[in-house]
Structure formats: C-alpha cells, structure tokens
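One chain of protein is taken out of this complex; the other chains stay put.
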C-alpha cells in the first residue's frame, strides 16, 4: 500500500531539496558551521569521555532478519609471523574483516533510502548502482562533530524501556528537553533514548529486535514517530541517532498504520537528515541523569567508504 | 640477524611494563586523563575541522606488498530494493565490506607486534590466537581523543618530502616543536609529517611505498628513527602517527643497519605506545603553516573490533 | 572428560600412520588406484547424472550454531558494466563470495581435526597455523573420483529419517549392502543416508541440525556410530559422506556417552579417511530404490584451496 496522505503532507513540509545548492550531498549536516563546533567545545567541562559504540564481533546485533547485513567476521592473516626469520626481532599479527556497513553502531548514508524513484535532492534513484552511491556516498561527510544532546524519552516516561510499538512524538522531544533543562539549537546532533540497548547489552537480541506481535507475526518495537520529522526540521537538527535497531516504530506508527519505515524516507530522502542506529546510550544517560548536563561535545565521524550507503561509527561524547 | 645492542639498550630505557598496573591493556593512552582532554578543548578556537583519513576504496593504498592486507572491497547487497513491493514507499540500498584492518588510515593495536615471544606488558605472545588479541585487543581503547600536535619535519627540513631512507630523530622533533613554537605536554598525540602522503594523493602508490634501492632491491622511505622512542618516552606521548605506510625508515635506520622495524617493537611491545599510519596530514599542515597554530583537538577513536590487531580510523582535527 | 577406552582401542586398531609412506598427505584416498577408477566407469550405464550439492546461498544450512562457519554471501562487483562505453558491445556482470569452506556440501580436509596434539600421520598439530594446513591441506587431493556406493540406512530401517541420537553401526552398513545386493570393494566412496536432508530441503533448518533434547539442552541427531570406523577400515573405504550436518551422532553415541565427535578423530586423524557432510542424497536414493542400482561413478573433487581445512564440493553421481 502507498504511504498515507499524512506522510506525504509532512514530506512536502520538510523537504530540503536545493536548500544548500543543487550540488549538495550532505543535507542537514550543513547546519554544523564552524561557529556551531566552536560553541560545542564549551560543553567540555571535565574531559570525561563516553564511547557509544556497540562492540564489533561475530555474535553481534544482527540476527539474520535483515538479508545481507552480516555481523563483523574478523579473521587473522598473520599470528606472530616473523618475516625476518629471527623471532627475537619484529613478529607481527594482522587481521581482516567482513561486515555489513550497518551491522552495529552506524550512520545511514543519504543514499540508503529511496522512494518513488528519488533520493535526496530529488535525484534519480538510479545514481545508486552496483558501485554504490555515486552521489551522496558516505565519504561526502568528511567529519561529523558538534554539540550532541541526549533526549531521554524512557526517563521522561519513567520506564526502563519504552513499550512495544510506542511512537515517540515531537511533543515527547520538547517535553524531554524541557525536563532536562536544555535548549535545542540549530546544528545539534540529537540522540534519542528508548532504553532498548539495555536488552542487547544483557544478551537478549530477540528482545532487542522487538517483542513479537502474536497476531501480526511482526516485531514490535518503540521508535521515532511521524511528528518528529517536523520537529527536527523546525529545530534545524543536523543529525539524529537512536539506541534501537531500526530507528522507527515497528511494525509501524499507529498514527499511520501500514506505513513502512516512513521516517527513512522523510529524513534521508526529503530532509537529507543523516540518521544513526544502535547507539549505546546507557552509560551516557546515567551520567546525564546524575549531573544534570545532557549536552556534550560529540565526535561521530563516519569512515570514508567511497560510495558507501552507511558506515560503522564509534561515537564519543565528551563532557 | 638479532637487533643491535643499541635497540636493546633503548628497550630497557623505555619499557613501561607494569607502569599502570599488571592488568593494563592500553599503555601510554593512560596519559590521556580527563584534565588532558579538558585542556585540549581550549585548542578549539574557530571550529574548523580537518579529516585526516585516506578514502576507503578498492584502488586504495595497498599494493599487495604486505600479504593479506587487502584494500577495502565494498559490494552491494541491495540496490533500491523494495521489500514492501510498492516502490512509492521505502526502498533501500545496503552494502558490505571486506578489508584489512590496517589497509588505509589506521591505528596499530598493541597486539600487532611481538618479539622474543612477548607483547606489551611482558605477556606471552601466545595470547594472540586465531581469535585475535585475547589481551590488548583494539576494543580496549574505548576512545582516543585529546590534544594533537603536528610536527612538520618536511617543512623543518624545507623539502616537499623527506628523502628516501631518512631517519627522523628526537632532535628533529624538538627542533620542529621549537620552530613551530609549541610546547609538548604529557598526554599529547603527536602527528609527524614526512610529506609522503602527497605522493599517494597524486596517485603514485609505488612512490608512496618507497623508491626502490637498485642495489638492495628493497623499498627506501623516510620514517621514524631510533632516537624518537626515548623522546616520546620523555615527553609522555600518548600516541603517535605518521603520513607514511610503514611508520619506520625503510629498509632500516642507518644508525642500526639491518634492524627490521625496531620502532614497532619499542613502541608497541615495550612502551605500549599506540601508533598510527597513513594519516593524511597535507591540508592540516598547510593550515598550521598558515595560521601558526599547530595544536588542535584531535578525535581519533578506533572502531571497537573485539580482539582486533588494528582499526581503521577517521581522525578529525579541530582548531 | 577424556575419550573412553573404547574409542582409544579402536584408534589403535584403525591407525594408518605411515601406511602409505612418511610423506603421505591423502590417507585412504590412496585406495583409489587407476584400476579402481577404470572399474568404476562400468557403473555408467545410461548416463543419468545426479548432483548431490545443496545450493550455495545466504539463507543456507548454517544457523550460527558453529562459530565462524558463515553461509555463502555472494555480492556483485559489476552489473552489466560497459567498460568500452558502448552498450551495444560487451557489458559484464561479476561477483565475489565470502563463505565458510564447510558451510554447505563439503569435504573435511585431513587437517580439520586434531587430538592429543596430533593430526593424521602423527604429525604435530602445530602444522596447522594461521596460514592453514601447511601439511595435509585440501589441495593435496588433486581429484576425488571413483565408485560411489549409497548405503540407505533410513530405508533399511524403514523410516523417513533415522531417530534422534541413533548411532549407525557397522552391522547396519553390512545389512544395507546385503539388502541392496551390492558388494563393497576396496577404494569405494561410501555415501550413508540418514534421511535428514529432506528436513533441510523442506526449509526446517532447526530440525536439520537436530531436535533438541529437553534435558541435555543439546541437539539430538542420528549419525555415524563408533563401530563404523573398523568397518570402513576393514573394507578399505576411500572416503565417506553423509546427509547430515555434523556427520556424527549428537550429542554422542550412546555406546560411548560423553565422547565428543570421536569419529572426526578416528577418521581424519587416525585413518586419514576424508569425510563429507551435507550431501543431498534424496533424489539419488529414490532412483537407487527404483532401479536397484546403488553403485555409480562419483566425481567429487574438492576445490584446490592451498592449505584449506575443507572445501565445498558439487558431487555428481553418474549411473
């Protein structure tokens, strides 16, 4: 079934095509100006650092539910190999990896989604080929650093984990900011916490993917709901990431039942809003709750895979 | 042939085994305290950012000279695939990669080198197995961020690229710091520029590897010489990276002819000093020469490959 | 727990170390002489062919239960790419694969198993390195072709599939041969049918792996029992393959409770008997039951992976 009119209306409202010129390939990351970064540095008060990456390993987050998105398989090509022949001198160990670029903590590149034959900027989806994203490849994002703001929706709702199928609203985001006493600024990188990552950390990957709906035989999980797109648009958000596996509400936002992953289309295609998944926000969230500071310097630059549709990232929050 | 006595003498001098406790797995990165990071933030003055990563692509830096260190092969598992069946809704493109973890811009993990059967901390080299580094894996470094300092040896010597076989000395490092009017501090991340990366950027990978010595049939390239180890030790350097492919002088430092890659053993095994290679310092160096500021906030956290011997990195310098 | 004495007694009995010289790397495949192959050709009566390979695909036989044994991930590097620039001339499509060498229908190489620090021939297990099998690599088997004989134990027992935990005995093999009126010869390649592959063909991979034992929390599956080793030894069997995933009884042969995969040690290490798994015997078995001819020309040469511990194979039976 096609997208409901509610989705298409928001698409019209948030579309950024041409906003930063015809040749633009990074979308809302243009909001991150030098001044935004300079101001973000003021968030560094003690020098404490938080890595938000989930470990890269063969028994990682992927369960096989998404075809071809393989967990990292790291194998050895040398183990204490001594090419000189004398083991009292240099011996070396070396490794290679096979992995889906979106297997663990990652950014979606703008080429990752298309609909009605278009990607970001209104370009023909045919620019995505077997060579990858010949336009809007992840390498176009040279750096992704600025002020990060954690919006902790699970704490707002006073739960450990948001309920299955819960759709986070723009109002939720505003309420969380108000409760956390943080003013949202242009160019912010917003991290939205559902609480789901605690399940993965505890080893329950099935639960992390989503409790199964006995009727629909589809996973049910909380995620970013429809009204967040206008919210991010209005606040000039540069990038947004979550602590769940598909970013969106599963199987769909109750407000637009049947609509399959509409936020990917609104964010990546219409807005050019880079979005991230599987960010581990647990330690950071506990710290923010403890000291009341929920903004920080965030460094989360992707790896420059030429033509990449996404990239693993080790986001580091610095307070 | 075994290492000359000069190497073994320095090994004694710089050894850090046990310095941060028996269980330590990150070595000199312990120098990066919260206070070091907090002070580093003061280097952010305008918010300008420089990515120091070489692009990840199949025709990358590797020429096959190092067995098994394969260039990134990124391939597609989905191209505008429309799982819902309706192309006016979400369609998706996705990719996987195969790559050597040290193929392009990367950190060597502490497990990458061993000699005389030992890795960092005096541990038996047998802790490196087909599972990777069961101790000192790259995932132990949660974040790698702090003050970066560029020491531009090519500019110090007033050349585009240091000559084949030139061994950078500790005195060179001091001279560059003096000329650049920067005071080296405990916990600094030092980036040493030879100028070689300009050759790779120009597409001449053979020259980047090293002009061949007609007599020795070995590549000849400038790199980090023996006396730098005591220098880094004395200055409590947290990590060090270069803009060449093997870090070291090729085929060897003239001061210790025949010694194969001794700095890997001194740095990784004895000091626990994480070292990086293939950093693209060209744009940053030009900027530092122009504005006279050669220190910056540097974010260069590795990806958390569990048991990894190394990791690709997209280092971002922020001024 | 160590192997029970019953296993060790059989080990003594069937050991072939040195039988074909100190340098031998192919074990019982030495039974396949030119004359054996010549005689096998007489089995070709009509020219009908049966492929015994399970398809190579991402949703293949592996469930993740065996770490690192990944299903084939085949991806595209070119899709109708037109390097000449003129699409009315040659355009090309090309692909690469990542796969465990033992992911689907395969032979175990002789280096695949060791015990008490030894591989086949009594060699130190240290000959298996990160480079693979420096001795007894799968490439040592240049060809594997000769007379194949199907012994259909499921039909012998008049069941679709042998029961969970059933251990096929040497007597079963003799009974099946007698019932099928086939005389076993030196150099035969024996294919033993449990009936399990029908479950995989029907898409039930969990059942293919083995019905779970509620008490032991271990898979339970029928397989080759202890007394088969002396039987293969006495009959000078060249190679043996089954239609199940682990070859052996799961969790163990009731005759030697607690003994973990003893047949791998007896066959690969002691006898040098190459063994295969995941052979799809369903169509062939139906044909043999129909026409009463259960011997055939079998071509099942492995791919020459240098140092390989195993190899995928497309075995073809010709009658």
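Order of writing sets the labels: A, B and C. Residues in every chain begin at 1.
As a working rule, contacts are C-beta pairs under 8 Å (C-beta built on N, C-alpha and C of every residue); 3 or more make two chains touch, one makes a residue touch a chain.
Small disclaimer: the values here were computed from a predicted structure and weren't measured.
J.: For the chain that's not shown, point to the residue among B:10, B:98 or B:226 touching it.
T.: Only one listed residue reaches the unshown chain, and that is B:98.
J.: With respect to the chain omitted from the figure, which of B:53, B:78 or B:125 is a touching residue?
T.: For the chain that is not drawn, the touching residue is B:78.
J.: Since one chain isn't shown, list which residues of subunit A touch it in the complete complex.
T.: Counting only subunit A, the missing chain is touched by 73, 75-77, 96, 98, 130.
J.: Name every residue on subunit C in touch with the hidden partner chain.
T.: Interface residues of subunit C facing the absent chain: 1-3, 33-41, 44-51, 53-57, 66-70, 72, 74-80, 83-84, 86-102, 111-117, 125, 128-130, 132-133, 139, 142-143, 145, 259-262, 264-265, 297, 299, 301-310, 312-314, 316, 318.
J.: Mind pulling the subunit B residues that touch the left-out chain?
T.: Where subunit B meets the chain not shown: residues 58-59, 64, 67-68, 70, 73, 75-79, 81, 98, 129-130.
We adopt the following convention: only the chains that are shown with their structure count from here on.
J.: Please compute the C-alpha centroid of subunit A, do the same for subunit B, then give the distance between them in whole Å.
T.: 28
J.: For subunit B, write out the residues touching at least two other chains, lowest number first.
T.: In subunit B, the residues touching two or more other chains are 75-77, 96, 98, 130.
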